[in-house]
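In this view, the complex is presented without one of its protein chains, the others remaining in place.
Lettered A and B in written order, each chain numbered from 1.
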Amino acid sequence: MPDGRRTRGAEWSVTLPSFLWLIVLFVVPSVIVFAIAFKPATPYGGIGAGWTLDTIRSLGNPNYPAIVWRTIWLSVVTTVACLLLSVPMGYTMARAPKRWQNTLLLLVIIPFWTSFLVRIFAWKMLLHPEGALKRSLVALGVAGPDTQLLYNSWAVLLVLVYTELPFAILPIYAAAEKFDFRLIEAARDLGASPFQAFRSVFVPGIRRGIVTAMLVTFIPALGAYVVPDIVGGPSSEMLGNKIAQRTFVDRNLPEASALSALLALAVLLPTFGVLALNRGRNLLAPKSESSP
Amino acid sequence: MAEFLEFENVHKHYGKVRAVDGVSLSIRRGEFFSLLGPSGCGKTTLLRILAGFERPDQGRVFLDGQDITDLPPHKRKVNTIFQNYALFPHLTVRQNIGFGLKIAGVDRSTIEREVDAMLALIQMEDQAGKYPDQVSGGQKQRVAIARALIKKPDVLLLDEPLAALDLKLRQKMLIELDLIHDEVGITFVYVTHDQGEAMSLSDRIAVMNRGKVEQLGTPTEIYEAPRSSFVAAFIGDTNFFEGTVAEMVGPDYSRLAIDGFPDVVVFNDKQLKTGDLIYLSVRPEKIRISRDRPEQGAHSNVVPAHVEDVVYLGSHTKYWVRVQDYRIAVFQQHNRFLLDEQPIRWGEDVFIRWHADDGFMLERYSESDERLMGTPPEEVGESDNGAERAPTGTDGA
Partner (left out) sequence: MKRSRVPLYTTIAVLVFFYLPVLVLVINSFNASRFSAGWEGFTLDWYRKLWGAREIWHALRNTLIVATVATTVSTVLGTTAAFALHRYSDRLQQLHYLLIYTPLVIPEILMGMSLLLFFVAIGFELGLTTIILSHITFSMSYVTMTVLGRLQDFDWSLIEAAQDLGADWWTTVRRILLPLLAPGIAAGALLAFTLSIDDFVITFFVSGPGSTTLPVRIYSMIKHGQPPLINALSTLLLVVTFVTVWLSQRLMGDKR
């Protein structure tokens, strides 16, 4: 490409539209979240004038630590469960004959194309105390008549895994597809059992996909709102619920803002952790190497 | 007086890497000119500067008297055949060939006519409606050529066009390229790392290494009179000797003192004086090998040697013989029926001889250039392109 001052102008003109838009509608609102955490609330659900530390102090609410802890805990378990399921799945999919791979991929993606709310609602129906599932479990003697499948942390966990799993499978599959499976054969040839080969050759080989899968599972789980709202109960409240409650029920925007800031910090930590690990190890690989 | 195509002191660097390091070349109108060298030598960069895809940091490019250095590629009367052909996948063969004319605003009927003529030239009339992914590699090659030639450019650039073809096809396309050049008569600038292609097709070759032109000349000049150890080693094979000028022998010859050798005489075209350090290159096919001591003429060099390796290849045999620190390659063609004779075998003591005119003195020598030649290692464990000389020699410049 001919270089020179001309292309500098060309570069700015291609970059500016998206750049400006995101500055105004993404960066600025994000900053505002942190700013409003220092403002007082008006009784009518608005934002008051002046600045105050009261809102920040409200974070000291004794209910919060349990909620935060539960949010982190559920997110971790969800992520682990998703990984445990998606890695063998990615393995199977990548090893399947080419014709099948597309079909399998479609099978994984299609539920994702149905409405998010609808899928959660479907689980609400399934797990309903008078639903078919509960009644079959009781009939099988696995559950008692009082066992609650719904409105608790287990339901939330189950549905979180359900909604996040496709997001975990896709990057794992993408990495597995590029994996050279002859390495597994070589390991087997040298005496490794299937599990050993899987663990010491395959898993490290797709570590980029695993890191991506962890990111796209853990972070949305941290911010989960709809799932605990629909299939969870008071004992399974997550940070997202609290933020929504403060916004829509209590009409206290500054407190909601403070909580959001807290959530944002919780999200930033693993992200920066990954970025720090990424230096030199190219785990996120945004784009191919550019030639001189 | 400037030639048709001139590179004037062109420099191009990427960061610290000097891709093109002060190249000046003159290419004549209608010439088949090759840029030959190993990968990374700068030949492709130079070609891209000519095409307009790169701007030199320094230096100018002139085409037919006009300074085209700052012209964008679409304004130059230069067309390129890309290594991967770069045929537009969403256009048919016919549309690909006619693309340049369509862009130029030529009317429909003229385009039809010209494209038909091109299709006839490349013998693909019945494939005109096909898409690039439906034709073979050789056919893609031809479509690329037709697409470029239809615009009647001043210069046609070819970027390693035969690299993606298999051997048989490559040989066939070599001949076709030659024929096309003869028929069309425009200047070809051909980039390759394959010396066989360059030697067989070119009127002149520029041998490049590390951004510089090592030597510019006809294939024969390059081969028979290499200026540097790089050219001598990159093109074909050779033997290198190091010594000093002992005395002059007449106005045209010098006697050299080389460690372990009796007096060696060589044609002196470099005005060297007694005492000068020199490096000598003698190609293996110029050396004769025999059991009996041959007659020694005033200008023939005869040296006793010991046979270390023999590789029989049917039409010829390669010998590696030892003289003191030197391991010398000798190629012997078998002109006569061999079974009646007693071929020279491993371990024999022999004589090698070559004529003073067949040796050539180098202007530049670098020991690392010896690695360019594919020679068998002296022992197991040596790197497969090990230097021919045992480590006791002094190293070159």
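As a convention for this text, contacts are C-beta pairs under 8 Å (C-beta built on N, C-alpha and C of every residue); 3 or more make two chains touch, one makes a residue touch a chain.
This one's a predicted model, so the numbers in the text were calculated from it and none came from an experiment.
Considering the full assembly, B:51 is the residue among B:10, B:25, B:51 or B:115 that touches the omitted chain. Of the listed residues B:9, B:84, B:123 or B:218, the one in contact with the hidden chain in the full complex is B:84. The chain omitted from view is touched by exactly one of A:68, A:89, A:155 or A:210, namely A:89. Counting the whole complex, the residues of subunit A in touch with the unshown chain are 1, 11-12, 14-15, 17-19, 21-23, 25-30, 32-33, 36, 46-47, 85, 88-89, 91-93, 102, 104, 106-108, 110-111, 113-119, 121-126, 128, 130-132, 162, 165-166, 185, 188, 194-195, 198, 215-216, 219-220, 222-226, 230, 240, 243-244, 247, 253, 256-257, 260, 263-264, 267, 271, 286-288, 290.
If you put the missing chain back, the residues of subunit B touching it would be 51-53, 72-74, 78-80, 82, 84, 86-90, 99-100, 103-104, 147-148, 151.
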